[in-house]
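Missing here: one protein chain of the complex. Every other protein chain is in place.
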Amino acid sequence: MRWLKEVFLNFKRSGFMSMISIGTITITIATLGGYFIFNESIAYFETKVENKVEITAFLNEGGEALSTETLINEIKLMPETAEVLYFSKDAAYAEFTKDEESKQVIDSLGENPLPASIVVKLKTYTQKGVEDMAKNLRAKPQVEEVQYGAKEVENLINIINVIKIITFVTGLIFIIASVLVVSNVINLTVYARRQDIYIMQLVGATRSFIRMPFILEGVIHGFLGGLAGWGVVYLITNIMLTQIKKETGIDLSGFYIVGANYFVTKFLLAALGAGTALGFIGSIFSQGNPPK
Amino acid sequence: MRWLKEVFLNFKRSGFMSMISIGTITITIATLGGYFIFNESIAYFETKVENKVEITAFLNEGGEALSTETLINEIKLMPETAEVLYFSKDAAYAEFTKDEESKQVIDSLGENPLPASIVVKLKTYTQKGVEDMAKNLRAKPQVEEVQYGAKEVENLINIINVIKIITFVTGLIFIIASVLVVSNVINLTVYARRQDIYIMQLVGATRSFIRMPFILEGVIHGFLGGLAGWGVVYLITNIMLTQIKKETGIDLSGFYIVGANYFVTKFLLAALGAGTALGFIGSIFSQGNPPK
Amino acid sequence: MIKFNRVFKVYEKNIKALDDINIEIAKGEFVFLAGPSGAGKSTILKLLYREEIPTMGTIFIDNKEITHLNEHKMALYRRSMGFVFQDFKLLFDRTVFENIALPLVITGISEAYTKRRVAEMIEKKGLKGKEKLNPWQLSCGEKQRVAIARAVITSPPVILADEPTGNLDEESAWELMKWFLELSGKGTTIIFATHNRNIMEKYGKRIIRLKEGKVVEV
Partner (left out) sequence: MIKFNRVFKVYEKNIKALDDINIEIAKGEFVFLAGPSGAGKSTILKLLYREEIPTMGTIFIDNKEITHLNEHKMALYRRSMGFVFQDFKLLFDRTVFENIALPLVITGISEAYTKRRVAEMIEKKGLKGKEKLNPWQLSCGEKQRVAIARAVITSPPVILADEPTGNLDEESAWELMKWFLELSGKGTTIIFATHNRNIMEKYGKRIIRLKEGKVVEV
């Protein structure tokens, strides 16, 4: 009770400082939220692209069913393999002859010239990973020829990986920056009230009596900042969705991250939690005693 | 002279506050710098991908050379067209028969079944733009069939456009946030020195005497923050380049943005300029008079 | 000449600090402002210094009305006065030297002159050896002497002193009085608010006595 009263007094007395503290946390949470949504979008976009990268191994004519099965099992056992698909000669024929013209060409050859093939998908995609797998496959006696995604797609994957690293590092920097900023703001609050703190110490206030309001204040600022930060992300997301729809015609409002179920429950809770945690960590990191 | 002495005194007296001010500008500049590099990378990556999106129109068998030329000129005149390439039947044959197997297939048909084609590249890529151009081409009497990049590449372009919008909005938010934070920090400095300011006013100091040191201080903090921010970006970029090279084998150190010529001259100047400007704008935005 | 014409001052929460004040103080006069705590002595000085604005009535200095000065004119106006604040109002993170020099610094006086003048003043006020200390490192009496030194460093034509002897020992207080009388003799107008009956009675100067915001004796 006393503490809450203290905190309320602090709010009343230094609304200016409180605004800065809350504002900083708002910016932080908005940044982290934005980063999170951005990252999720990239991840989403990435799976889309990655699914396109497959390594196809065309098998030797007349390879026996048994040795093919051995090959598939061998590849399935490799740690980097996500999925292996088998396409028989017939399957290849069916696929190739879907359009009339090609069917004519193939049929004119008299027999099915298309080889059986297996398609390998990898768990993670790096240029090196793809090349290693291709080399691996090429070394198998059952394999005639190996093909994999065009050079451009590989480049794309590499660039995505670079972006991934960049966003990760950026995210990390932001979290560190946030804690620094928050604890600095609380330090500033302590600094601005150094006279008060000093006087309270002189009158016999214990350390916890003096620190408690600052910590509670940090937590409350964090909570409010989290709420406001969520609001900012919510607003910006909605504006951007409208804008995107207008510009590209894509309606992303069904995307799971921005859906009400996710955004208004889980994401809001996360923002409040993160804000409160930031406020708490910041106030813990701040010095209890003002500089002389 | 007097002002500089004042500023120096301020530094000496409240190194703690100065650090926060400089630190905030450092974070801001680092963020903006990081955003800039990130954006440039995306732009770079984008041109790479965009160049892959072409609209191919296969021409009618027996179309006259004259009408083909008319068609090409017509398309060239469209405002959205960037480039038009013509591939004759022979060119198509040469391209297709590069590998031996295909050559056999084609040759077995007796005559060249491949049509002549034109390839259109657009200035800007939106799904709608590509589709409109395709429809346009399809309506031409000279055109037999129109093909354009696979659905996935289109999706890619759309996603890139979304990312572009997101990064733009993020950048804007950051610039606004920076000015807010900087002016708030200066406000805090003013707030922490409200007693001093009040006393100086009582002794007869004019407004400019009181404000000048704060503005100069903002500018100096901005300059130092810009320098430090540049340093942070420099460090992180170097760490990331090393990391990227280790992980993906791509050596990006030749990329123009990170090159010494760009990074150590233009980018440094930009960081110092932006930092100083931020410090100046922040201090101008800050109130001259402390709240009572 | 200083003239209060029907001046009222009502603070927040309806606290009436001054109630129909009419006084005149001639150029070069030495006047005591007396009265119990809360009578309005500081308020009168603050009005003169434009730290506060009267709720009603007008104040004239040399026949000029001072209520409507703009910010810049007010700064210049204040430079024409020296104020010894009751609570000193020293800059806590500057040295004694810098505090005393402040009125010279803000008027842009040359550094060489400032140094000489301040050193003189420090010597005179018995603050030798404390130039480099900050006010929080001083005893109360020393702080008061710094405040006095700052008020008189520019030799202003008017000095407003709010209980300038409250923290001085008797000897220092008499010394201060001697010095103020000397300045008064040279034509400086001095308005001196105090509780100290000993001091007021000794000099036979005019005493303006306040009580609950009213002048009870001129």
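Think of it as A, B and C in the order they're written, each chain with its own count starting at 1.
One rule holds for everything that comes next: a contact is a pair of C-beta atoms (placed from the backbone, for glycine too) under 8 Å apart; a residue touches a chain by one contact, two chains touch by 3 or more.
Note that this is a predicted model, so its numbers are computed, not measured.
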For the full complex, contacts between the hidden chain and the displayed ones involve A, C
Looking at A:36, A:93 or A:209, which residue reaches the missing chain? A:209
Which parts of chain A are in contact with the chain that was left out? 2, 9, 13-14, 195-196, 199-207, 209
Residues in chain C touching the chain absent from view: 11-13, 15, 35-38, 41-42, 86-87, 129, 132-133, 137, 139-142, 144-145, 162-163, 166-172, 195, 197
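Simple rule for what comes next: only the chains that are shown with their structure count from here on.
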Please identify the chain with the largest separation between its CA centroid and the CA centroid of chain A. C
Would you mind checking which chain's mean C-alpha position lies nearest the centre of all protein C-alpha atoms? B
Between chain A and chain B, what distance separates the C-alpha centroids? Give it in angstrom. 21
Taking each chain's centre as its mean C-alpha position, how far apart are chain B and chain C in Å? 62
Determine the centre-to-centre distance between chain A and chain C, using the mean Cα coordinates as centres, and give it in whole Å. 66
Quick check: what residues of chain B touch more than one other chain, meaning two or more? none
Can you pull out the residues of chain C that are in contact with at least two other chains? none
